[in-house]
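All protein chains of the complex are present and in place, except for one that has been dropped.
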Amino acid sequence: MKNSIKQLFDDVRTKNPLIHHITNTVTMNDCANVTLAIGGSPVMADSPEEAPAMTELAQALVINFGTIATDTFQAMIKAGKAANHLGIPVIFDPVGVGATSFRTEKAKELLKEVNIQLIRGNVTEVMGLLGLSAETRGVDAGKTSIDRQQLATKAAQEFRSIVVISGKIDVISDGQNIVSIANGHEMLTKITGTGCMTASLIGCFAGVTENFFHAAIAGISIMSIAGERAVRSLRQGEGVGTFKVKLFDEISSIDGGRWEEEVNFK
Amino acid sequence: MKNSIKQLFDDVRTKNPLIHHITNTVTMNDCANVTLAIGGSPVMADSPEEAPAMTELAQALVINFGTIATDTFQAMIKAGKAANHLGIPVIFDPVGVGATSFRTEKAKELLKEVNIQLIRGNVTEVMGLLGLSAETRGVDAGKTSIDRQQLATKAAQEFRSIVVISGKIDVISDGQNIVSIANGHEMLTKITGTGCMTASLIGCFAGVTENFFHAAIAGISIMSIAGERAVRSLRQGEGVGTFKVKLFDEISSIDGGRWEEEVNFK
Partner (left out) sequence: MKNSIKQLFDDVRTKNPLIHHITNTVTMNDCANVTLAIGGSPVMADSPEEAPAMTELAQALVINFGTIATDTFQAMIKAGKAANHLGIPVIFDPVGVGATSFRTEKAKELLKEVNIQLIRGNVTEVMGLLGLSAETRGVDAGKTSIDRQQLATKAAQEFRSIVVISGKIDVISDGQNIVSIANGHEMLTKITGTGCMTASLIGCFAGVTENFFHAAIAGISIMSIAGERAVRSLRQGEGVGTFKVKLFDEISSIDGGRWEEEVNFK
């Protein structure tokens, strides 16, 4: 598996996949920049009139619920169907699902209307997708004692999708196989958008391989590894501002070799 | 007063208040990051269908007029009423009020429909709220010879709100008491969003204390102090890019002790 994933880094930088995003207005600049940093090319056309046509040009579609509204939701449905029709992988980031009934219902509708190949969320968001209640606070992960591996497997089976649950230990399941990764650092929760950016990274890899399980592992582990490395490079007095800058530096310079050295499968 | 404000820094980092923003698309990423930097947790759901439900989960609601439009305005009214109903403090940043009649009328409507606990604006914006004309240019403070202390007091009494007027000297009034703060640096006007971010900081403190006067003082003085410190740390050849990074570094590392040392009440 490691060798196959390692190869994906070169593939993204060589093939430069176009990743269409219909995403939130809070972190979209970061998502565009992280797509460029890893070697993809971002496009973000979120008008319902245009989103399907732009999707048809892309190698992957990332749908993110961060600032979900009626208009953009229509764009997501239409673009998702266009992607399904052409076999373009769809990555879904159910930001804040579980926090409000509006968000939870829209997520259910999306999952019903569109075949999703990859889902990335925190534990309470994935619980929300499955209708399990959790203590949730807005778009942050709440506290829960649920077994994340079981949860990921259940969600993967239910939605016939690769499911990635971000957390201290990241869990990836395809419904049969489970991978857990122990990279990452708490500082990643101190800037907004690291989850959204992870979905963009997964999208970049899903745009160059048909092995979406590998794409998910590559995407989430890069964010965690880059976070660790960025923290290590901080000097006295540097905080979240410098951390974010260094996070992008790390993502733009990581390659398969460095990834293999630093990834920490559990 | 100083001891009580000093304590708020720990309170924000311990209680991690959820701050709902209905804000502009220009600076929302910075507002989310500054909320995290001081210890809060941001959420930004600006759809009229969802905004009230998300507000109910929050400890404070920040309403910012930067890119006001009909849809988001409806979300602000609905969310504001939800906040009022539950006693959640509302912070209003009247960006650009006075510049166009659209903006001024919407602000009046908001102030009529929603009880606002805290207002933060520059001098021309606060004049605009009161129907006083000033030379204004878009979203920047215009030139005026008005007495800012009197203006803050008048606005505070009129709107039954704490009023913060940002400027070279920041003025905070609750209608009876006035505090003036002489921290800050001109560089803070050379990047966009420092005003918006100040409203987010005020929101974080208002989310952990019922003394909104103290919350206002804490929020605005942190931005000014962090700006001064960020400027002092710049090296030869560094400009606004590095300044913004260091501003976030400073905000993420400030605590009550540093605040007490550096705050400059006039």
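As written, the chain order gives the labels A and B, with residue 1 at the start of each chain.
In this section, a residue touches a chain if its C-beta (ideal position, glycine included) is under 8 Å from a C-beta of that chain, and two chains touch if they have at least 3 such contacts.
None of these values were measured; they are calculated from a predicted model.
Residue A:Ala45 is the one among A:Ala45, A:Val123, A:Ala215 or A:Val231 that touches the chain missing from this view. Of the listed residues B:Gly167, B:Gly239 or B:Gly257, the one in contact with the hidden chain in the full complex is B:Gly239. Among B:Asn3, B:Thr70, B:Ser145 or B:Gln176, the one in contact with the hidden chain is B:Thr70.
Listed by residue number, the positions of chain A touching the unshown chain are 18, 20, 25, 28-29, 32-33, 36-37, 41-47, 49-50, 53-54, 57-58, 71, 233, 244-253. Residues touching the missing chain, restricted to chain B, are 24-27, 29-30, 66-70, 96, 99-103, 137-140, 189-193, 237-242, 244-245 (touch as defined at the top).
As a convention for this text, only the chains that are shown with their structure count from here on.
If you average the CA atoms of chain A and of chain B, the two centres end up 32 Å from each other.
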